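What you see is the complex with one protein chain gone and the rest in place.
Should a chain be cited, it is by its letter among A and B, assigned in written order, with residues numbered from 1 in that chain.
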Amino acid sequence: MKRHVRELSVLGALVVLLVGLAIFAPAFYQPQPLLSLLTREAPALVVACGMACVIITRQIDISVGSVFSVCSVCAGLLAARGWPLPLVLPAAIAVGALLGSINGLLVAGLGLPSIVVTLATMVALRQGLNLIRQGEFVNLPEAVQWFGLSQTAGQLVLVGAALAVLVALSFALRHLAAGRVIYAVGSDAEASRLAGLRPQLATFLVFVFVGTLTGLAAMMNLVQSPQIQPLGGAGLELKVIAAVVVGGVAISGGRGNLWGASAGLLLLACISPALTHLRVEAYWEKAIQGTIIILAVAAEGLRGRRGGTRP
Amino acid sequence: MIAGPANTTRGRRDWKAFLLSHEMLLLYALVGMWLFFYFAGTTTNRRGIVVGFGTLDRQFDILRHSCEIGLLALALTPVILTAGIDLSVGSLLGLCAILFGHLWQVAGLPVPVAVVLTLALGAVAGGLNAALITGLRLPPLIVTLGTYSLFRGLAEAITRGSVTYTDFPAGFLFVGQERWLGLPTQAWIFFLVALGVGLLVHRTTYGRSFRAIGFSLEGARYAGIPVARRLALVYILAGLIAAIAAIIYTARLGQAKADAGTGYELFAITAVVLGGTSIFGGKGSVVGTLLGVAAIAVLKSGLACLPVVMRMNAAEEMSGLLTGALLLLALTAGVAPKILSNLRSSSPSSSSTP
Partner (left out) sequence: MKKPLFRLACAAAVFLALLTAVSAADAKLIVAMLPKSKGNAYFISVKAGAEKAAKELGVQLLFDGPTDSNAAKQNEIVENWITLGVDVIAVAAENKEGISTALRKARRQGIKVLTYDADALPDARSFFVNQATPEGIGHSLMDEAARLTGGEGEFAMIVATLTAANQREWQKHIEARLKEKYPKMKLVAVRPCDDLKDKAQSEATAMLGAHPNLKLIMAICSPAVPGAAEAVKQAGKAGKVKVIGLGLPNENRRYVKEGVTDSVILWNTVDLGYLTIYAGVALAKDELKPGAKSFTAGSLGTFAIVGDSILLGKPFIFNRANIDQFDF
């Protein structure tokens, strides 16, 4: 119980928010808008799972937003050209994996700091996409939306898929050897090497993994509307990283789990609609978001826990 | 004020190491770029005037445009030396700009008083970061991620997003738009701050302690360095310098709006890392940061002067792509010796710790 103080506090904060909404803005709890909210956040949840793994291994990936945009546009162009969805999905994932492997090679292979490498790839990918696409929307054929199913069915599929990823990954992190490796490498890479693990390989694979999940997320986003805006991934990295660290994954590596990250994501994602329902003016949103992040992190610090000072 | 790596051997090896140090390599690259853009980007326009990269006006503009990001990079250098980071400096610039505008226009304070108050408020904001990082021992990345949103949010809340402060007196605008003694006015302020930070980092015990803290936090503590106080200093200083940058920004544009400084922190971090300061702390120099700022500014400005880039109308994108590439190149060059020596020796490589 004590080990999961942070996760429980975030969950607590989320519960407080939800209860507050139930009292002051019960209109929030209509099924259809709630389902829409969850569906819209499903891609971010998938990316957050990947990001949590990255951060647990003591790295960071701020290029996920740009990777998301590139995967979306690639998938969209293929779909627009008439490729059937069962082929577009692996294509999107492959693009994401490829971009992730570039990050992985630079970080694990050359030993470069991940924050700077992913900063460079974030900028390069975004500008490259602008150069090629110039901001033009990609129009998708009708059949693509919701996988061709009805809206509600499609939404349930997407939310279900995100939950499946969450559960499977949680299980893997806890019970599979690969999961143990991630925690080990994050806690102390040198010790894990001496113990016979291969931290470099693990780091490389983690970046490929987050790239893969980002490709999947791009696909999940694609089927939600008939057009893709190339700028669409902007701000995703900030949202996901904030969610993951608020949810208890330690920046210094080796600690944290996906449930905390999910709670963090939901908490931050609910701020905006909560403000709308509570009739709070839009210009308070960023201040509130920042405060929540700080409070979530400070609450842990106040318990005297050491958070480490490495970025 | 040369900041090459410390050498204890003498003679030719000293000079060789110096000439191949990160800062010097960056200098060569900078000079090379500058010359390239000079020859490729200077032409005569149809009115017979020499235009493009090679004009004095252009060089002054490069200087003028890079003062704010340069100041933020200077603010970040001590922070990154201590193995910390401050993502909130761009948002703080915005907040300070708004506060300055508010103090002057709404509270009616005279400009100098408003300036001093804004600087104080910037330091206080930096103090918030400091308190959370040193007092509560929270990771700088998360704290400044939070204040990144918080400061911007406060700026938006104060102005309700839309209020813009303008109509500043000409005397104030002089700081941002005119020249003093030949150089753009804000350049003098920038040089002064650079000198101050440079002296602090390289010539005082404070500076040495930053490096020590960055190299090993526990080691520094055991060595008797007042770690908490020094860390607080770097974050408060960062806040103060961000406030200076905000004043210059407002003077340059002649207005203060809540979105001031958006995205600047990334450029500042890029400049610092490009200049050879290690993101893990413990190693770096102010000269390197200045060179990094110059390299990014010259690259951006020079690309926009090349006819081929102009025809593609892709100056912004190309400069983003090439800056990213340059950053990766600089980083790779930094680890190249280590990798090469690892490859040369037959022991398994161990360079995987982040």
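Here is the rule we use: a contact is a pair of C-beta atoms (placed from the backbone, for glycine too) under 8 Å apart; a residue touches a chain by one contact, two chains touch by 3 or more.
Note that the coordinates shown come from a computational prediction; the quantities given were computed from them, not determined experimentally.
Trainee: For subunit A, which residues lie in contact with the unshown chain of the complex?
Mentor: Touch with the absent chain occurs at residues 25, 27-28, 30, 32-33, 36-37, 40, 126-127, 130, 134-137, 139, 151, 221, 225-227, 229-232, 234-235, 272-273, 276-277, 279, 282-283.
Trainee: Mind pulling the subunit B residues that touch the left-out chain?
Mentor: 20, 25, 28, 32, 35-36, 39-40, 43-47, 49, 51-52, 55, 57-58, 61, 64-65, 156, 160-162, 164, 166-167, 173, 177, 249, 252-255, 257-260, 262-263, 301, 304-308, 310, 313, 315-317, 320
Note that only the chains that are shown with their structure count from here on.
Trainee: Subunit A to subunit B: how many Å between their CA centres?
Mentor: 29
Trainee: Which part of subunit B faces subunit A closely enough to touch in the complex?
Mentor: Against subunit A, the touching part of subunit B is residues 82-85, 132-133, 136-143, 145-154, 156-157, 159-161, 217, 231, 266, 269-270, 273, 278-280, 314, 316-318, 320-321, 323-325, 327-328, 331-332, 335, 338-339, 349-354.
Trainee: For subunit A, which residues are in contact with subunit B within the complex?
Mentor: So the residues of subunit A in touch with subunit B come to 58-60, 106-108, 110-117, 119-124, 126-128, 130-131, 189-190, 193, 199-200, 203, 238, 241-242, 245, 250-253, 281-291, 293-294, 297-298, 300-302, 306-311.
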